[in-house]
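A single protein chain has been omitted from the complex, and every remaining protein chain is retained in its original position.
The block that comes next holds chain A.
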Amino acid sequence: MKKVSLVLIIAMLVTVIAACSSNSNSPGSNQPSNEPGTASPNPSADPVTLKIVYKDEGTANPVSVKFFETLEKALKEDEGLNVKFELVDLAQGSYAENLNLLLLGGTIPDIIYFQGGDQQISEQGLLEDLTPYIEQSKYVKDIIEPHNATRMASYPYLLWIKPLASKTPVVRADWLNAMDSSKALLADPTIDNYYAFFKELVEKKPGGDKPGYALTAAGDIAEINFIFNSAFGLDTTWLKKEDGTYEYSKVSQNEKEKLAFYNKLYNEGLLDPQFITKQWDTKEDAFYKGDAAVITGTAGKIIDLYDGRMKELNGDGANLVVLPPAKGVAQGFGATDVTKESRGLAISSQSKHKDAAFQVFDYLASPKGQMLDRLGFENEHYTVADGQIELNDKYYSEWYARFWEPLEMKSETPLKTPLLGEPGTSSLQAAADFYTEDNNFIIPEQYIANWDAMNNLYKEYATDFITGKKNLSEFDKFVEAWNAAGGTDITKYANENIK
């Protein structure tokens, strides 16, 4: 029996290994030629199939299917481009992980949406440099935002024309107006005026017994930093010292002062005592219920969604007002990372239809393409009456642009109703007004493990300083530990590479 079992097991293993080996020819051996993409497909010929992988835009999503079918028709009618989109479905779960597995498994769609994990793929030469396409484009080059242009200059593989995604603070208008300190805050948003406003909110409790605290965040201080970092002089990742050298902002004296301020907010009950264990949903819940008076949200549509939900639960008087960033050493929502897009659309370097793929990108940047992508379907999300476009509730509650969203939309037909509500528009405007570029850089592979350890060290020390578990007199000890964990090397690298 044992011998038979052994024979069976060996036979099984041999079969398995043989099966695997037969498939072990490298994907590279099957790669298409590296010649540029074919010319535009002839509208009368068979359509060119463009495979596209995009988060949440699979065949199971009827809106996505309709969108891409409508886009196919529009491309044929308006541009004479005969394409057929094939949506690639991914398994449920983390998109970035599943996408990486798809690509590493050798399935490479023509158009790929990335939400992280793209660097590893671009390093293998799998993504097309989009610079020449943009230069020769008809529409894309005109709608590209300044931060997109800078990002494309250093990392030309991902295109993501969207407004700045700063997080901006918001508060209910009825509560803001009920505070004596609000005028001073809006006129001169110093750190002291913010503190006075927070204090008054918690003491006066405009919502009866609410708010319980003035400010909350989801899990860490990153969201709060959008309000205060610049005011404490933390306006770039690497701060230039008087001697001309750079130091990491999180180990600077400015950071220490900021943490002392957060500690004061925490001790006085102005900062949510449970912000460390908050998630994005419990944060928003605390805001809608009035436990927290101020939260930050991504400028634009997200702020509008907060506004709509707040009014739905607490009446029209509870509409949201966007607060300015705190003013101090500087003012702003923090510097924008311009090393690369953190998400965006790429074209595979192995695609046989690179030109057609970019033509799709370019069409979506045109006035007609923008109408489809940004406004949805006629008579479903908007109507045209008296030569004007009127957006309906379905547009505001459901529709979102899958591709490009420049701050200014050029439409052939004028819009009667605005694309965004008042708080959404003003948050985007504020983010654009305070736009500055960061001087950070892409962390080289050899420092990634150390960088992770250093970041964790900072996170733990920072929360301990804020919650009072550690005294701020130990800040120098933190700096020493950070340097020992690899900070010295990365600072040296920064000083050698920041121009």
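Operating definition for what follows: contacts are C-beta pairs under 8 Å (C-beta built on N, C-alpha and C of every residue); 3 or more make two chains touch, one makes a residue touch a chain; residues count from 1.
Just so it is clear, contacts and distances are computed from a predicted model.
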| item | value |
| --- | --- |
| Undisplayed chain, where the name is taken from the UniProt record, one of "CbtB-domain containing protein", "Cytochrome bo(3) ubiquinol oxidase subunit 3", "Sugar ABC transporter permease" or "non-specific serine/threonine protein kinase" | "Sugar ABC transporter permease" |
| Contact with the hidden chain (one of A:Ser166, A:Gln350 or A:Thr491) | A:Gln350 |
| Sole residue of A:Asp433, A:Glu460 or A:Asp476 that reaches the chain not shown, by the stated touch rule | A:Glu460 |
| Residues of chain A in contact with the chain not shown | 1, 3-4, 12-13, 16-17, 19-20, 26-28, 31, 96-97, 100, 103-104, 106, 108, 116-117, 119-121, 124-126, 219-220, 273-274, 276-277, 350, 448-450, 452-453, 456-457, 459-460, 462-464, 467, 469, 485-486 |
